[in-house]
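The complex appears here without one of its protein chains, the remainder shown in place.
After this line comes chain A, so read on.
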């Protein structure tokens, strides 16, 4: 049984200017111990997917099952238990830590919310023990606990953000662009930390990123999204050896890479607004392979074997 199983999940927002179909019929399975990358550009729905899984935004349709239990119909108490086991690391280490709380308070809050350690002196001691343990694991000193977010660099703050997610000893961590706001030398440190924590604590990750090179390094499997839909899904090595979908290929070609001279002209056109989706295949206005069929019929995901599937009429 998969740790997380999502079927036909849709999240639509109603805006004054019309409906926004941020996420439209997305399915995925995540095995325990696996890292699944979600990659795509603005408006592809990758962040909405992460938030919908934790029900930080309410999905409009579809099912999410975690460890065999349906999260979309669960009770409030069940939801609280689920969130203890599924945590999130955010992109911006400056915006996601309360500047007026000490690091100890920031890291203790999730434990109090979830009633860990119990009441009285014993509970407090237990919470302190856990907080001190996690802060050392992420590579900070225990002295850091009595300082405030502004006293730390961006990389250290992201370590604190990771500690906050891990202090509850979750099974699943959703990382939403966890290294995008960090300098290059700090990115490597942070990715290595996430890798160590995964091995030490037996975590599973959903790793949301726009950065293909980071996704290639850090994931076992990748889902490529475009305007709310999955266009391709494959084991990481396979996706890079034989990318099928024209959008996947365009995305890979667009990333400037020191190891490679540019060979392809960038794909034309702008990303359409998710409020005004193209008919048929959502990629057709920018696609070099598009035909009449693509403008009318939305292609289903085709299975290529070896765990790879792509949604294109022409592959």
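Heads up, the rule we're going with is that a contact is a pair of C-beta atoms (placed from the backbone, for glycine too) under 8 Å apart; a residue touches a chain by one contact, two chains touch by 3 or more; residues count from 1.
Criterion: contacts and distances are computed from a predicted model.
The chain not displayed here is annotated in its UniProt record as "Dipeptide ABC transporter ATP-binding protein DppD", chosen from "FAD-dependent oxidoreductase", "Dipeptide ABC transporter ATP-binding protein DppD", "Glycine/D-amino acid oxidase" or "Formate dehydrogenase delta subunit". Of the listed positions A:10, A:91, A:108 or A:236, the one in contact with the omitted chain in the full complex is A:236.
Of the listed positions A:191, A:223 or A:294, the one in contact with the omitted chain in the full complex is A:191.
Although one chain is not displayed, chain A still touches it through residues 35, 41-42, 153-156, 183-189, 191-192, 195-196, 210, 212-214, 216-218, 220, 236-237, 240, 250-262, 265-268, 270-271, 273.
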